[in-house]
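Complex shown without one protein chain; remaining protein chains in place.
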Amino acid sequence: MILNIDVHLAYQLSQPTDLLLQIEAADLDDQTLLDSQIDFFDVPDFTRVPADEALGNRIWLKADGLFRCTYSARVQIARSAPDVRTLEAVPLHLLPGDTVRYLMPSRYCPSDEFQTFVAAEFGHLRGGAQIAAIRDWIYGAFSYVPGVSNAQTTALDSFVQRQGICRDFAHVLVTLARAATIPARFASVYAPGVTPPDFHAVAEVYLDGGWHLVDATGMSPAETIARIGVGADAASVAFLNIFGQADFVAQSVSVRAE
Amino acid sequence: MILNIDVHLAYQLSQPTDLLLQIEAADLDDQTLLDSQIDFFDVPDFTRVPADEALGNRIWLKADGLFRCTYSARVQIARSAPDVRTLEAVPLHLLPGDTVRYLMPSRYCPSDEFQTFVAAEFGHLRGGAQIAAIRDWIYGAFSYVPGVSNAQTTALDSFVQRQGICRDFAHVLVTLARAATIPARFASVYAPGVTPPDFHAVAEVYLDGGWHLVDATGMSPAETIARIGVGADAASVAFLNIFGQADFVAQSVSVRAE
Amino acid sequence: MILNIDVHLAYQLSQPTDLLLQIEAADLDDQTLLDSQIDFFDVPDFTRVPADEALGNRIWLKADGLFRCTYSARVQIARSAPDVRTLEAVPLHLLPGDTVRYLMPSRYCPSDEFQTFVAAEFGHLRGGAQIAAIRDWIYGAFSYVPGVSNAQTTALDSFVQRQGICRDFAHVLVTLARAATIPARFASVYAPGVTPPDFHAVAEVYLDGGWHLVDATGMSPAETIARIGVGADAASVAFLNIFGQADFVAQSVSVRAE
Partner (left out) sequence: MILNIDVHLAYQLSQPTDLLLQIEAADLDDQTLLDSQIDFFDVPDFTRVPADEALGNRIWLKADGLFRCTYSARVQIARSAPDVRTLEAVPLHLLPGDTVRYLMPSRYCPSDEFQTFVAAEFGHLRGGAQIAAIRDWIYGAFSYVPGVSNAQTTALDSFVQRQGICRDFAHVLVTLARAATIPARFASVYAPGVTPPDFHAVAEVYLDGGWHLVDATGMSPAETIARIGVGADAASVAFLNIFGQADFVAQSVSVRAE
């Protein structure tokens, strides 16, 4: 599958402000950048630095006045996405060092609070079967409701309120997976099936020796997803961090499958 | 300075249980392992994996019955520890990629809540001078009180209650530093001046192009500290994670300067 | 049923300290005090004031050194306890003024967070049938585990962790009832079936024009309960508030059915 991605962002700044941007699709084994172009208006220079796990990049820049950015890319997705139910858990003592931090609780994913719940509801399952059951439970029990969550909302809040957006669905899945001692992280992605069109977020779980994309909203099969970056949770992969005051002007995200 | 470290741990397990141990002092440019010996009793084998930022190691093992571990090391500390007040902040858009995650909130360090407080109380300062002022404020306003915090206690709780142990002092410092947009992380360490003797924890801040140790408890100057590992907060560098049930039997930590 | 209640409390105080005690069984229509005796040692005087809703009393006193209190009572319980499932909800606009505050969230019962959950899981039921379903769900899904909760633990924490003691079971029931717009409050009580013997706590719900006792732990039928006091949650009916420092010396609670 080939995705055509077009993004436009505009913010008004009242003084020189540091920005950290993470919107470029990553060039990876399972997703190839065929074409990619990012442009800023009136920004003298910027610095691209590797993002978490060296998966994709972040861009540091300093802007003033009207900040405008356009990004266009064509990405070929060539991802074998096995049925998650068939995947085996990796025994804990065989987990690679770089997966360990994704067993631990993070800002929005306090997995340490959920061990009893996970043991009671999903403790009879293991590995991919357990993840699939958690994903299906979230999909069935939660409502996709824009506007009910904000930058303080954690997976614990979402778990209680049973509603949220893609960010919240991913946080709950990541949290419950970690509580089941399966490494799980948060992925910021593009996907064509998202309604309304926007940046999207899904979970990644470490099973059978690799990371696998899982979307509890049911919006985007793994074969259709272009990853931007990964991290412990949404705190690590915001599409834009503004270190100062800014007024929103405009934003559009378009993702089309050829 | 040369430190002699001796640790003994014992836990009773009722079934085969995965353990993740992080107690070995790291071998680094500014701290040289002269001697190091770790022993387990009745544990057939174990796996050492790199810890976060490849700074030090974690050990995976599977144990049953009485788990006992002894660790002894001699570590030469050769750290130039400049007065933190003299260190310059690195402009945000010049921060290396691998420091960015330490600008972001984490499980115990919800720095996103503290921007107004930091701006109001410490906004007139920059860089190392700002960190020193934060450190001195914590040292003056907080009481070192064992037993008031637990595994759920965040920097926000400690900030309100103004008491805690080394873990909590480090969390508050890390949180306020991040709110001031200075990368900060949590270090699990050995230090000779800790009373009562125990594992210790301090903050690390990124200033002038490097990481610098800062201890808000005032117990341990940077020149006397042997680092075990670093991470976003205490969730990332527990000395022992037990993935199951265990009964505490014994623990001793001794750190002596030669 | 006649209950024989014997309580002994002892605390060591290091300076003159205000205490607020709420341990006397209330004399009510459905529970008659046959005999009641409270004694303090070395406390010059004390003041009995009405407790919340004028149901029972609190005792203010000022003590120093070793504070000892003994309380003995015989209470005749004559309570018709209908099957909660048969009780009708009172339409909201017909609720008496003094029940309204028990519709609202309180310190340990943030019912405002649970409206979606209650609507999804129990929204097909009304009144007593809804309360019975909530009670049975808590009883089935939660484990009675002493020591996992503390004075900060809210119903939200307990809901996530699915464990706790009588206080926590009552908080969750009160919270979910309020989220279902049924007035609910917390009752501090004595009951003979509590293991280990201790002060007990249950919920009260307002149905069919009266308050009805409901115990989600399953330990104590309504016919066997002697009420001490009621309030919004545990914050309102602690058996002892100590306004200062005190060391626990001893406590015993005995409740026997004649």
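Which chain is which? They are A, B and C, in the order written, and residues in each are numbered from 1.
Throughout what follows, a contact is a pair of C-beta atoms (placed from the backbone, for glycine too) under 8 Å apart; a residue touches a chain by one contact, two chains touch by 3 or more.
Every value quoted in this text rests on a predicted model; they were computed, and no experiment measured them.
Although one chain is not drawn, the whole complex shows that of B:Leu28, B:Leu156 or B:Ala246 it is B:Leu156 that touches it.
Here the missing chain is touched by one residue of C:Asn4, C:Thr181 or C:Ser254, and it is C:Thr181. Among C:His8, C:Arg74 or C:Arg107, only C:Arg107 touches the chain that is left out of the view. Seen from subunit B, the chain kept out of the figure touches residues 113-114, 116-117, 120, 141, 143, 156-157, 159-163.
Where subunit C meets the missing chain, the touching residues are 18, 20, 46-47, 49-52, 57-58, 60-62, 91-98, 100-101, 103-107, 109-110, 112-113, 151-152, 181, 231-232, 235-236, 241, 243.
Throughout what follows, only the chains that are shown with their structure count from here on.
Annotation, subunit B versus subunit C: rotation angle of 180 degrees from the Cα superposition, expressed as a multiple of 5. Taking each chain's centre as the mean of its C-alpha atoms, subunit A lies 28 Å from subunit B. Averaged C-alpha coordinates put the centre of subunit A at 45 Å from the centre of subunit C. Among the residues of subunit B, none is found touching two or more other chains.
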